[in-house]
Structures are given as C-alpha cells and as structure tokens.
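Sharing a structure below in structure tokens format, with a few things to ask.
Selected chains only, in their assembly positions.
When the chains are written out, they are named A and B in that same order, and each has its own residue count from 1.
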Amino acid sequence: MQFTAAQIAMIINGKVEGDPNAAVGSFGKIEEAKAGQLAFLANPKYEDFLYSTEASIIIISASQELKEPVKGTLIRVEDAYTAFATLLTKYQEVMTQQMVGTQDPVYVASSAKLGENIFLGAFCYIGEGVVLGNNVKIFPNAYIGNKVTIGDNSIVHPGVKIYHDCVIGKNVTIHAGTVLGSDGFGFAPQPDGSFKKVPQIGNVIVEDFVEIGANATIDRATIGSTVIRSGAKLDNLIQIAHNVEVGNNTVIAAQAGVSGSTKLGNNVMIGGQAGIVGHITIADGARINAQSGVSKSIKTNNAAVTGSPAFDYTSALRSQAVSRNLPELEKRIKELEKLVQQLLAEKV
Amino acid sequence: MQFTAAQIAMIINGKVEGDPNAAVGSFGKIEEAKAGQLAFLANPKYEDFLYSTEASIIIISASQELKEPVKGTLIRVEDAYTAFATLLTKYQEVMTQQMVGTQDPVYVASSAKLGENIFLGAFCYIGEGVVLGNNVKIFPNAYIGNKVTIGDNSIVHPGVKIYHDCVIGKNVTIHAGTVLGSDGFGFAPQPDGSFKKVPQIGNVIVEDFVEIGANATIDRATIGSTVIRSGAKLDNLIQIAHNVEVGNNTVIAAQAGVSGSTKLGNNVMIGGQAGIVGHITIADGARINAQSGVSKSIKTNNAAVTGSPAFDYTSALRSQAVSRNLPELEKRIKELEKLVQQLLAEKV
C-alpha cells in the first residue's frame, strides 16, 4: 500500500515542499530510512541526517530552516512529532479495525453481551455477565472475569487478566500480561503472629483513553473502587495498590509503585521505580523523579521532588552535590579542629 | 440475600446495640454506605462518619464511646477490623465453594489425580502426575506443570504458571500471572566473557496459608528448594530468587526483591521496593523499610532498618535529617574556615 506526499499532507494538514507524487510504503528512522520510506525530524540533534537521509518523504516542522538541500520531498507541519504520531495512529487504527471475528476455540459465557465489530482471539475467556462494547478487541489467552464491562474501541492484549466486576472505559489499551482487580494486600495481624486476610470486595475502574503497559498490576479496592482516571498513561510493571486513585492525564513510568489509598492528582508525572507510600495525596501537576520515595503528601501544585525520602527537587540536588564530597568535608572539619586546638593551646 | 444484625452478631461473636432485625444485603465504606448496607469503624480518624453514615448496621469496637447518637444498628466486637474480615471471609468462602466442575476445553494429563469438589477453568493445563487436593480451584488459562502437587482448598488465579515438581500446600492463594518455579538466575562466567547456564534442578515449596500477589516471580532452587513457609504473605511483583527461604508469617510488600540463598526469619516485615542481597540471614521480626537496600545480615530480632545501604532505623532517620541540610552545613564550615584564618593571621 503506497501513499503519496499529497495524500499524507492532507491527513496531517501539512504543506508539501518538493514532488507531491513522491510515494512511500513504510516508515523508517531518519538516520536509517531508505527510498520508499517516510521519516520525520523532530529532535534538532538529528538535523544532520535530514541532509543525508534516503527517505522519500520527510515530515519536518514549519519553522525548520534548511542549511543544505534535501533529497526527499518535505511535508511541513506545525509539530513534526505530533503529525507523525497522527499519521501512524491512523495507520494502526485501520489495521486494528480489520481485526474482526472469533477464533477457535474461545470460552464465552452464555450471559455475556458482545458489541459489534469485535475480535475474540483464540483461548480468550469471557465470563458470565460480561459486556463488551463495539469494536472491542480481545487478544488470545486473555481472561475477562464475570460481570466485567469494557467500553467501545478498547483493546485487551494477549494474556491480560481482568478479575470480576471491574469496569473498563472506552478507547482503553491494556498491554499483555497485565492484571486488573487482583486482591488488595490487606491482612489483619493476629495475636499469635499470623495474619487474617481482609477480603477485598471492591473493584477497579479504568476510565476512557487510559493506556496501561505490560505485566502491570492494579489491585481491586477493599471496599469501593481503585480508580484510574481518564487519559492516564501507566507503563510496564507498575503497581497500583487497593483504593488508590490516579488522576486525569497522570503519567507513571515503569516499575513505579503507589501504595494503598493514596490519591494522585491530575497531570502528575512519576518517574521510573519511584515509590509512594499509602494514605497520602499528591497535588496536581506534581513531578516525582525516578527512584524517589515519597513519604508525605505533596500539597503544592506542580511541585517537583526527588530522593528517598523525597523532598524539594532543587534542595535535594544541592544536598546530593555536597553529599558526594562528604569525605572532603570531613577532612576540612578535621583541619579546623587541629587549627582551633593550636589557637587554644597558644592562648594559654 | 439479606442478613439481620442478630445473625451477623452470631457469626462474629458480637453484641447488638439497636434493632436486632435490621437487615443488610451488601457492604459499604462507612463514609459512603447507604441504607441496606453493612459498614465498620476501625480507624478513629473516621469516627465522624459514624454519626452521619446511612449504613443500616455498623460494626464497631466494644470500647468505642459514642459522642452523638447513631442512626443504624451497632454490633460491638473486640476488634472491628478482624470481625469485618471474618464476616467477609465467610461470605467469600461460600462464593468460592460454589465454583465446581470443569469448563471446556481444558487439558488434563491422564496421570493427573484430581480431588473432590474442584474447579478447572477453561484453557487451564494440568500436567502429567499432577495431584490436586479437595476443593482446589484452578482458574482459566493457568498452567500446572508436571508432578506439581497442590493441597486442599488452594486457589490458583487466572494465568498463574507453576513449573514442574513444585509443591503447593493447603489453603494457599496465588494471584493472576504469578510464576512459580522458573529457573534461578545462575550462570558460570567463561574465559571468553560469555556465560554458561547452571541448570536449576530444584523446586519451589509453598507451605500452607500462604498468599502470593499478582505477577510475582519465585524461582526454583538450583538444587534443593526455594521455600515459602506457612502463613507468609507476598504482594504483587515481588521477586524471590533461587534457594531463598521466607519464614513463617513473613510479609513482603509489592515490588520488593530477595536475592539468592538469603534466609528470612519468621514475622519479618519488608516494605515495598526493598531489596535484599544474596546469601544473608534476616532475624525474626526484623522490619525493613520501603526502598531499603539490605546488604548485610540482620542478627538482632525485631531490628528495624532503612536506607540504601540500610542501617539502624533511628540512626538512619537522624542522618537523613542532617543530609537535607548539607548545603547549610557546608556554609558553616566555610564561615569557620574564614574566622580561623583571621585568627591565625592576627596571631602573627
């Protein structure tokens, strides 16, 4: 399937500079692309490749000045990265819409309600009372527990496990191996040192346009719901404990964890491997650096923290800088002690 | 299904205060519960909700004093949290016992031995020589490798993978996606820089009343067994390496990891994202704070540590406090140096 520069420019609202009939059939990195491929330039670091690339069409920013001539046809847009994303999204949407039908065998409970244009991969399990919206795609080996509902256009990748009674919104993507709705980690200590399980009877609610990475875990609430609000993006291997609330458009990088009942605001950004204790609140727009350990609520919007335990980002960086020179600092103290002792001795 | 306050009080050994015929059909949080629901008050922080809740029945502690009248019927018990857990446990036990039979299709090897009253979900795999006790529930898409044994009343959630020869006790719960018995990470370095795999021929033994969260990994021993002792509770995404031993009633929070051949005592508590090096011993009752990195054995029972590398909890907190003021400390040293130089100069 080939697309011309003119066709692509129409999709991404761009302006062709060069041959509008130049055609491409696949995508490539600007530094590796060959004739017949489409590339883009977003990061100025890669500008040199613009003049050497073999790509037949290159998407660039409207403001990009050319220092040398470019072989391929250019399509100028306001934001090259976003335009490229738009283009690929359209491409993948078409690919996904073509996945329709039911492979054999699957297990579909008789009380399940299935929307139109759905795909059920082999060995997927659809429990009692499940409701799947239109255009839902369930990949092979996925497990959808009893009474789960999944909204229109959502994609459940292979081997995802969704426990009973969870609610998944529209346009949600869940990557392979992720578990939603497993029991929260709640145990009541007993006098003999053993623990008695506190049954977890809540659920998980995932709102619209959320994307969750691979092998992540989101526990069901003890009572009520663990909630992932609209537009949130969660990376691989993250842990969301029971009764947590993740705000709209909040982004959590891989291997980070949020403990029970903590409430993350909107547009929070959490770096990889960061940890957040339970029962606290994180203000909107807060930025939590990778590997931070947040032990107290963050009350100021857009605050940035780092370290374990985490505190104000700028102060923490200063402390870390001094921290590296601690042996030298200790030497200076020793030297001072010697000098002061001399002064004291001489005084007598 | 409705239960009266009198019926519930009998199950949890409580004392009714108010209408013994008040009835409930579901559970709610004290701050959200509606008429017809059961709630409980364990955390004093939530006491205010006791006076405003719409719940028809509320479980509270025998010692709880009332500052205002309460609308619903009270059931007083020694420990409200434990009583609530007991009640939900009974409820879930009934629900689980109702899961019986074999969905279609499953794979059951001819030499497998199945107990009574078991459940086999669709697409589950039961290998050669597997022995399943009575009341075992294997959810869909789970894999039980050759010669695995699973004791009475144990529950294996969807997509769990148990490699050959592992031994699972009674009343064990394993959440979705968890892997037991994968190869330990053992490679012998070769002169050319490559690594030669050390085959891992041991197994994993999980004793009775253990609960393991979702997407956790517990490696089989090189030789012998990786052992999770009775009553231990392991959260999501934790890593237990080959030949580790986890003691009775030890609790490990999400994303923590224990390296090879380390032995954790009984009643140890490990916070989220903590890491413990290999070949060490952790004394009974030790408490390891979240994100700690334990690099040496802990020899004192009930010792508490924090930090990476971890040391004594109280000392570490003090050091962390000073650590935050390091730039100020450096200023004070500079000031001292200036003053001492003045004194020295004036002396001459």
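Basically, a residue touches a chain if its C-beta (ideal position, glycine included) is under 8 Å from a C-beta of that chain, and two chains touch if they have at least 3 such contacts.
Fair warning: this is a prediction, and the values are worked out from it, not measured in the lab.
Every protein chain here is a copy of the same sequence, 2 of them drawn, and the whole complex in this file adds up to 3 copies.
The rule is simple: only the chains that are shown with their structure count from here on.
The angle needed to superpose chain A on chain B by their Cα atoms is 120 degrees, rounded to the nearest 5.
With each centre defined as the average position of its C-alpha atoms, the distance from chain A to chain B rounds to 26 Å. Residues 27-29, 32, 79, 81-82, 84-86, 88-89, 91-92, 103-105, 121-123, 139-141, 157-159, 173, 175-177, 209, 211, 213-215, 231, 233, 235-237, 248-249, 251, 253-255, 266-267, 272-273, 290-291, 308, 320, 323-327, 329-330, 333, 336-337, 340, 343-344, 347 of chain B touch chain A in their complex.
For chain A in complex with chain B, the touching residues are 105, 107, 123, 125, 141, 143, 145, 159, 161, 163, 177, 179, 182-183, 185, 187-188, 190, 193-199, 201, 215-217, 219, 223-224, 237, 239, 241, 255, 257, 259, 273, 275, 277, 293, 308-309, 311, 315-316, 318-319, 321-323, 326, 329, 332-333, 336, 339-340, 343, 346.
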